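Can you read through this structure? Questions will come right after.
Left out: one protein chain. Kept in place: all the others.
Coming up: chain A.
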Amino acid sequence: MSAPDLSVQRRADAGAPAPPRAARRLPRFGIGRRTLVGALSLLGLLVLWWVLTTGTGLVAPYRFPSPAEFRGALDQFVTDGYAGGTLWVQAWHSTRLVLMGFAVAVVTGVPLGLLMGVSPRAEALLNPAFLLVRPIPPLAWIPLAIVWLGLGDAAKVLVIWFAAFVPSVINTWTGVRGVDRTLIAAARVHGAGSRRLLTEVIIPGALPMIFTGLRLSLQASWTTLVAAELVGAFFGLGRVLDAAYRDINPAMITVAMVAVGILGAATTRLLGEAERRLIPWRS
């Protein structure tokens, strides 16, 4: 009678060192082992980096910085700042814009996707516009945004909104259309009105796809922000990249790249955590 409680099992894996039985059952090894392997592979990359740039000098410093130069650039960035601000100031500036643009895109895109999914009339009305707008690469909006709003924050938020809006709409829409018809029928024969149908059947049913859309939107947000800051900005990590490129400072370029990577991964991780909490029924 007792179905396996997966959450408990997973927790047990994380706590204790992986038993030998789990080791044979590749590739599903425990979290502890997974972390170890991950750490080893990162360490290997670091060693390779040192060997290529410092140990053997196969890669010249003006092409790619050595670990020591990277460290130096990082120290400079953290203590003295670069291109108008320290690492924290620049990183926060970019993150804030990404979160703002992403939020605006989600708050507008998801409801529109829901509307298009449930209402054939709305779909008929909006779909042609979408077919037209959808193939435009998000970055192509940057010039227009700058012409409208200049080089400040508003233009960045606008560009992110344009870029992140489309995946949110499309995936929400697809998710709604993919909701099991029998579940909708089951809700209706048990007396659900249209409001309850939306909140308790259609939205939960579409939620996995909605999150897929959000992940794509978040990625698009970082991509477009960095691109927009490269094109023209007063602050932000894209501005740092641009300044470092003008200074021919590969070490600082790399520091900014790593910072963008870490921030992108961290925000994606947060989104994944939200997904895990909001979709507890998934096995």
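Remarks
Methods note: a residue touches a chain if its C-beta (ideal position, glycine included) is under 8 Å from a C-beta of that chain, and two chains touch if they have at least 3 such contacts; residues count from 1.
We take it that contacts and distances are computed from a predicted model.
UniProt lists the omitted chain of the complex under the protein name "ABC transporter ATP-binding protein" (options: "Tryptophan 2-monooxygenase", "ABC transporter ATP-binding protein", "Protocatechuate 3,4-dioxygenase beta subunit" or "Phenylalanine--tRNA ligase alpha subunit"). Here one chain is not drawn; of A:Arg34, A:Arg96 or A:Arg188, the residue touching it is A:Arg188. The hidden chain makes contact, of the residues A:Val201, A:Val226, A:Leu241 or A:Ala259, with A:Val201.
From the options A:Asp75, A:Asp180 or A:Asp247, the residue with contact to the chain not on display is A:Asp180. Residues of chain A in touch with the missing chain: 3, 5, 180, 182-183, 185-193, 196, 200-201, 204-205, 207, 279-281, 283.
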